[in-house]
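With one protein chain withheld, the remaining protein chains of the complex are depicted in position.
For subunit A:
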Amino acid sequence: MDQQQQQSAIQGAKVLMVGAGGIGCELLKTLALSGFHDIHIIDMDTIEVSNLNRQFLFRRSHVGQSKAKVARDAVLRFRPHINIRSYHANVKNPEFDVDFFKQFDVVLNGLDNLDARRHVNRLCLAADVPLVESGTTGFLGQVTVHVKGKTECYECQTKPTPKTYPVCTITSTPTKFVHCIVWAKELLFAKLFGDKNQDNDLNVRANKAASSSEQTEDIFERAEDEDIEQYGRKIYDHVFGYNIEAALSNEETWKNRRRPRPIYSKDVLPESLTQKNGSTQNCSATSDDDSATVSAMPLLGLKNPQELWGLTQNSLVFIEALKLFFAKRKKEIGHLTFDKDDQLAVEFVTAAANIRAESFGIPLHSLFEAKGIAGNIVHAVATTNAIVAGLIVIEAIKVLKKDADKYRMTYCLEHPSRKMLLMPVEPFEPNPSCYVCSKTPLVLEINTQKSKLRDLVDKIVKAKLGMNLPLIMHGASLLYEVGDDLDDIMVANYNANLEKSLSELPSPVINGSILTVEDLQQELSCKINVKHSVILVSRNLSVDRSLNFIYSSNQKCAESFRIGPLLSIHVRRFRHPLVIMFCHREEFDEEKEPEGMVLSGWTQSPATNGESASTSNNESAVDVTESSSGPEIASKKRKLSETQPENHKRETENVESEDDDDLVEIENPMTVSKKKRVA
């Protein structure tokens, strides 16, 4: 009987849950009710008030405690006899190695970040344990099944990474409110209250028109006895007035752009604020105020975080918040990083962003909205999490019964599509060019003379390839590794290597070199083939950036294209396993290639809404915030059921064939051809 088979599969199962938050609470509850009785759960977070609207296993009295532990205790209250083991830890910790994962029959993810998801994906592949992935944002949700060898792994289709912005957009030419937020948060707030030793682009631009860098430094440093309000106004005038005027002096920048207007405090605020608002002086007398509750808004009579403030109010908040930092939280200055739960920091950043927005003619936003953007807050409700949890358990049961034909990816939509609010889709077969689950070449175009090993490690190996504890070898020579068992000489050696350019390493990495990159914990290994050739892709040449590289997988064999008078692309196709081709590049387009990295051969994600984390759903939204991986419905890859033996043969034999190859998509007017797969 099918029921009995199902029951025995459930009862015999040992399940790992990663994440005890929104999805996790609902999932743990549903698993317990469904008869699962051996569940392990990992979560590194503690409970916050904003969790309580949906993470129903938690109460106000639990704030500050471990999510995994409290979730366990809550579920045991209505299912006292099941076995739940909780881990208050980061799933990326070494204790959760392949052997740890191997003990489970299925792994269920309820995570909120791409990084951890990729990590778990790799461990599940290494341990050969099926993975059920999921994500929700607002009313949208999805559940996917990943079984090694049978379906795509989580990384077969590229997931959109968090949006980053070109430095010049942030420092000089903002056009959207989010640019102003990033400026206020990463530059101004960091400069005023953060680590003084950190590089800060705010300096760079300020210096441009300054006669001496010394002069500029003085402005941000506050003298011992300098009046706080004076200091505040000085900063205000410098960043909103002087800096803007300096930027305006560069005509070229503003040829086709709206000119910002400089704003000076004398034009917006009354001469002295302390007369109007004597309470600030009183505040500084009491030193026993809890720093967490210090706030500018009440002092200014502002109560509603959803209210839109005008320029004057924003300016008042700016000065007041700055004053409060110096008056009440002096000790923290120099060590602060922006925290969305730090009310004063949020007030300051909102005000600063709004004043800048006003200057550039960008619409202002309320504190509530600004907080969402600055804090990358994901909007969330209980219902979607509950639905997704139900779907996860259903897939988990299919996996345990090894009912491969029934595996589905299920999308939870806000509005019906062809009458469906819950849309099941058959999973796709593994992507043969996925560098994670199949052994595929990667092409890396890099300036081997200028780029340092550090750039390769940070920007490619860790950030793009998602490796946690990398090891890099060139032939027999170990260029870099991390570990607890290294002696001081080795560590010093590796640190020295990091600062060298690739071509200057003890074992020089040049055109034609092959690198092996590994992460032992994830059991992932890649080979990188280095090729040094001149390449220029974009017509809009701009300032060379210190690290320039592109990489892609599977490029078409021996074709070159002329783009402009001096430009040509060499694109080569590889059938060798795990080869990354390096192609040297001098210049990158700052607007389109902000990181100086062009990832060719990766699926481009659709229009991102990354900046408006606080707005609710668009009609056609494919949600791109990290936690969701929104519905990717229009994929044209082959589904499991359509797989024919003949097709497999065709793939490996015919290297020259057009249709099943991944072609390079380079982001520029002369695109070679679009990728076949559409996200």
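General observations
The working rule: contacts are C-beta pairs under 8 Å (C-beta built on N, C-alpha and C of every residue); 3 or more make two chains touch, one makes a residue touch a chain; residues count from 1.
Here is the rule we go by: contacts and distances are computed from a predicted model.
Taken from the listed names "Ubiquitin-like 1-activating enzyme E1A", "Peptidase S26 domain-containing protein", "Transcription initiation factor TFIID subunit 8" or "Guanine nucleotide binding protein (G protein), beta 5b", the protein name that UniProt assigns to the chain not shown is "Ubiquitin-like 1-activating enzyme E1A". Of the options A:R79, A:K92 or A:H238, the residue whose C-beta touches the omitted chain is A:R79.
Annotation: of A:I377, A:A404 or A:L498, A:I377 touches the absent chain (contact as defined above). Residue A:P416 is the one among A:P416, A:G475 or A:P506 that touches the chain not shown. One chain of the complex is left out; on subunit A, the residues touching it are 26, 29-30, 32-34, 49-50, 52-54, 56, 59, 77-80, 138-139, 304-306, 368, 372, 377-384, 386-387, 389-391, 393-394, 408, 410, 412, 414-416, 419-424, 613-614, 616-619.
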